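Below is one structure, written out as structure tokens; comments come after it.
A single protein chain has been removed from this complex, and every other one stays in its place.
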Amino acid sequence: MAFAAFATTTGPGEEIARRRSPIALLLLLPGILYLILFFLTPLISLVLTSLQAPSETGLPGVYDQAFQWQNYVIVISDYWPHIVRSFGYALIATVLALAFSYPLAYFIGVKARQWPLLQSLLLVLVIAPFFISFLLRTLAWKQLLSDESFVITSLKALSLMAPDAHFTGTPAAVIFGLTYNFIPFMTLPLYTTLERLDLRYLEAGNDLYASPLQVFRKVTIPLSMPGIVAGTLLTFIPAAGDYINASRAFLGGSDTQMIGNVIEANFLILQNYPAAAALSIILMSVILVIVTVYIRRSGTEELL
Amino acid sequence: MKFSLGKWLLPVYVIVAFTFLMIPIVYTFIFSFNDSLKSNITWRGFTLDKWLNVCEVQNGAVCRAFGNSIIIGTVATVAATVMGTMIAIAIVRYRFKFRSATSLLLFLPMATPEVVLGAGLAAQFLSAGVPKDMLTIILAHTMFCISFVVVTVKARVASLDPALEEAGRDLYGSPNQVFARITFPLLLPGILAAALLCFALSFDDFIITNFNSGSVTTLPKYIYISASRGIPAEANVIASAVFIIALVIVVTAQVSKAARAKRLATVG
Partner (left out) sequence: MSGDTGAFAEQGADLELVGISKRFPGFTAIEHLDLTIPAGSFFALLGPSGCGKTTTLRLVAGLEEPTTGRILIGGKDVTNLKPYQRPVNTVFQSYALFPHMTVLENVAFGLRRRKLPDPVGKAHEALRLVELDHLAARRPQQLSGGQQQRVALARALVNRPALLLLDEPLGALDLKLRRQMQLELKTIQEEVGLTFLHVTHDQEEAMTMADTIAVMNKGRIEQMGAPEQLYELPKTAFVANFLGQSNLFTGTVVGTTSAAISVDVAGQSVVVPVARSHRHAGDVTVGVRPEKLSLHSEAPVAGAGRNVIGPARVIDVSFSGVSTQYLIAHPALGTIVVFAQNMAFGPVAHVGEEVWVSWDVEHGFGLEDDPGDSPRFAPDTDTKSIAAQRHAALVTELGEA
């Protein structure tokens, strides 16, 4: 899977002699042009939109091109809680997903190596949630964790929850949803790296007087770092921009709105395109910073 | 080893974890049999009705949405797979300038949050005066698929032994023949995997679609719109059906691969 490929450390591959040829241009051009047209240009368009000012006609949804940098100031002062909240939720969800997925990936990638068929089937189970619509998954949790549901009523009956407490509509629910939905994104890169882990390193650690816990801390974790990094990136980035989980129709409430919700609202409902664009650029910039740090460490060849 | 406390701690955890992962799926599947009226929240009774008459509800809105998703998925998959495969071959096999820039350009769509991608495209279509309909959705989906295709096929191209193609040329194959009879058949599993991935991503996509679809409804969009009103059980039916089909396909592929590997392992 592509997500797994994200974490491929360049294995013992031979250097393939690359030819110089005009064919290369022919092969690259359609796709690259397409991306320039439908990826780069929209981004530029977004930057331009973020600087627009309301048109003099005063009509809603109509703007003139300008250099209204204040848009950014306005947007940050209006929505900084949402921005902080988004990255906060995404961070917590990433950590939880890592904690959940690591043992899973370890089992499939290391313990189950003797049974390749089992490995494949377990992986299928990991990505199985993908086959059911993302929205329905989240909705299912909403129903299962709503106030009237079996789970919540039981918890209240057992006095584990206050009688008037909710789960859905709270930050906890949103984080829960984020974590759940991104578990496969975390598990697959972890699996890829752990699958390649040479167990003899662990044996060497044991041989050199390290306890199992020390071996795990000092050998296993560092060696699985590429997978951890890839999985973290693949989880954090989409989670930060997510707005389904936080939406009121799903697991969110009135005070769990994330930056994605705000962008959607501004764009599709309020038609406040500059605000939506400015927020998008801010979100994108933070993520670019993170990606740049990653590239500095591994180089652009590792990206793909 | 992490859990030396008990050999069984890890396997038990895995079972619990998978159960947890499956809960929403099972729930969705069960509720596709719910004899619901408008909203599908409380259980009212078991019925096969929804399965048998999937397309009747709301004048077939669900089936129409499903149909749109299929069409969009297919077109976007074909376009992205063709373009992405060409790029993957170029990256692995050829030298060219601006290699780093190309890698970056291919990587960024995967790293950009969907909100940003969706808003950006929508803003561009808006200023270009392009009305939002099927075409814009297809254009959007193709865009974010290309990178995934490149990543998937690239791995396959890199693992292709160049000696095989050289042998083909040595044995009197012209460049076209070598490509058609050797390169392409050996790349096909990777290309198919990429196409499948692309279709899955397109089929389940909501955020980017929402920004760029105008009045056209795909299945995820339909579900989102109905979420506040009440999602008909038919949506569960289709989702469950897709799930079962996908599961069957993937499991069959894995099992047959294992069986074939076992057969080939018997050395003559």
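A few remarks follow.
The letters A and B name the chains in turn, as written, and every chain counts its residues from 1.
The rule is short, and it goes like this: a contact is a pair of C-beta atoms (placed from the backbone, for glycine too) under 8 Å apart; a residue touches a chain by one contact, two chains touch by 3 or more.
Everything numeric in this text was worked out from a predicted model, so none of it was measured.
Here the chain not displayed is in touch, across the complete complex, with B. Checked against the full complex, the one of B:L164, B:I244 or B:A259 touching the unshown chain is B:L164. Of B:L104, B:V130 or B:L186, it is B:L186 that touches the chain left out of the display. Where subunit B meets the omitted chain, the residues involved are 161, 163-164, 166-174, 177, 181-182, 185-186, 264, 266-268.
Just so we're on the same page, only the chains that are shown with their structure count from here on.
Interface residues of subunit A facing subunit B in the complex, by the touch rule stated above, are 1-2, 5-6, 8, 13, 16-21, 23-28, 30-32, 34-36, 38-43, 45-46, 49, 100, 103-104, 106-108, 111, 116-117, 120-122, 124-126, 128-141, 143-144, 180, 183, 202, 212-213, 215-216, 220, 233, 237-238, 240-244, 249-250, 259-260, 263-264, 267-268, 273, 276-277, 280-281, 283-284, 287, 291, 300-301, 303-304.
Residue ranges on subunit B touching subunit A, taken from their complex, read 1-4, 10-11, 13-14, 17-18, 21-25, 27-28, 41, 82-84, 86-87, 89-96, 99-100, 102-117, 119-124, 126-127, 139-140, 142-143, 146-148, 150-152, 154-155, 158-159, 162, 193-194, 197, 200, 204, 206-207, 210-211, 219-220, 223-224, 227-228, 231, 235-236, 239-240, 242-243, 246-247, 250-251, 254-255, 257-258, 261.
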